[in-house]
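Every protein chain but one is kept in place in this view of the complex.
== chain A ==
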Amino acid sequence: MKHVGEYRDGALAQGIAAAIRAEADPMRSYRLMEFCGGHTHAIARYGLEDLLPPQVRMIHGPGCPVCVLPVGRIDAAIRLAASPEITLCTYGDLMRVPGSNGDSLLKAKAAGADIRMVYSTLDAVGIAEREPTREVVFFAIGFETTSPPTAMAIRLAAQSGLSNFSIFCNHVLTPAAIRAIVAGPEARRDGVKIDGFVGPAHVSTVIGADAYAFCATEFAKPVAIAGFEPLDVLQAVLMLVRQVNQGRHEIENQYIRAVTANGNRKAQALVAEMFEPREAFEWRGLGALPHSGLRLRPAWSRFDAETRFEIETVAAADHPGCACGAVLRGVKRPEECRLFGVACTPDSPIGACMVSSEGACAAQWSYGRFRSPAASVAAERVPA
C-alpha cells in the first residue's frame, strides 16, 4: 500500500528546494514563467510555491488550450451546435467556457443542442461511424500534442470513407505564443519582465528542444524544458536559477527522458501533411498572432467544419471585468482580478482561466486561495 504523494519523491524534492533556496541570490529577482498549464497545475497541486524563496516567483503562462480560446470561437461552436443536423463532440472542459452573453456549450446542450462529451478525437470518429445520418463535428483544440491525434483521426475517417465527420480546428502553436510574450506589442506595453521559461513537457516531445532556440538567440532568455512531475518542475527551476546567476541563456533539457533536440519527426510530418499555418489566429489575452494557429490544407477541406458549414468567427469581447488577458500574459496574478473568488469561481466561471484545472485562476482558487485572504473570505460558501 502506498500513500498519496509518497511515490513522488518528497524527500528528493525537498533537497532540490533547499538547493534553490541556497543558490538564489536574495538581492536578485527571478521571474520564471511556466508556459504550460500542466506545470501551473503541478505547482499549485503540490504546493511548490511554498518551497521557493520569495525572490523566485513563478508566473503562469498561457499554455492552457481551453484558456486561450477566444470568446468568438466558443460563440461559433455554440452556433454550429444549434444546427439540428449537427452533433458537436467536445472535451468536457470546453463545455463550461463562457461565450458571449453568459452562453456556454453546457447551456446550449441543456437547451437541446446535440453536444456530446468525448475523451478523444477517435471517440468522435466512432460516433460518426455509428450514426451515419448525423453530421459529427469534433471541436479540436490544443497545442502540438493534440494536433497529431487529430490528424490521425482524420486519416482514419478518410480511410473508412466517412463523409459525415469534420473538425472545427482550433489547434495552436507554442513557439508563436512564447514569442508574443517576450516580444509582442502587448508584452512591451505591459512591460512584463521574465527572466526565464520553464519549457513545455509533452509539447516539447513533439516539437523538440530546438524549437525554442529563438528564446536564447533573439531574446537572451534561458529555457529549461521540464516534465510534469513536481520534481521535474523543481529541477527546472534550479537550472534556471543557475543560468540566471551565471548570466547564461541556453535551452536546457531537464526532461531528457522524453525530449530530443528535434522532437518527433513522424508526428511533425503527419501534421504538416494535413495542416498549414493560418496567417493569424486570435488568442485570448494575446490578440491575433501571426502563424500561430493551424487549419486543414485545401486537399482535406472536406473534413474542415469551417468550410463545410461556412462558420464565421465574429470577434467578441471578454466579460468587462475579466482580467484573463493580463493573467495569460503573466502581467497580473489571478487574485489581482477583482472578480477572482467573488463573482468568478470554478462553479460559476466568468473567464476561461477559471474553467480548466490547468488555468491559472482555477489552480490558484482550487489549491492556493488560503494564501490570499481577502479573496478567499469573500466567496467561501457551500456550492449549490
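In the analysis below, a residue touches a chain if its C-beta (ideal position, glycine included) is under 8 Å from a C-beta of that chain, and two chains touch if they have at least 3 such contacts; residues count from 1.
We adopt the following convention: contacts and distances are computed from a predicted model.
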Protein name as given in UniProt for the chain not displayed, "Hydrogenase maturation protein HypE", "Amino acid ABC transporter ATP-binding protein (PAAT family)", "Protein arginine kinase activator" or "Cytochrome bd-I ubiquinol oxidase subunit 2 apoprotein"
"Hydrogenase maturation protein HypE"
The one of A:47, A:112 or A:132 in touch with the missing chain is A:47
Touching the hidden chain in the complete assembly: which of A:10, A:53, A:149 or A:321 does that?
A:10
Which is it among A:96, A:278, A:295 or A:332 that touches the chain not included here?
A:96
Across the whole complex, list the residues on chain A that are touched by the chain not included here.
1-8, 10, 13-14, 17, 44-51, 92, 96, 118-119, 123, 126, 230, 345-347, 357, 362, 365-370, 376-377, 380, 382-383
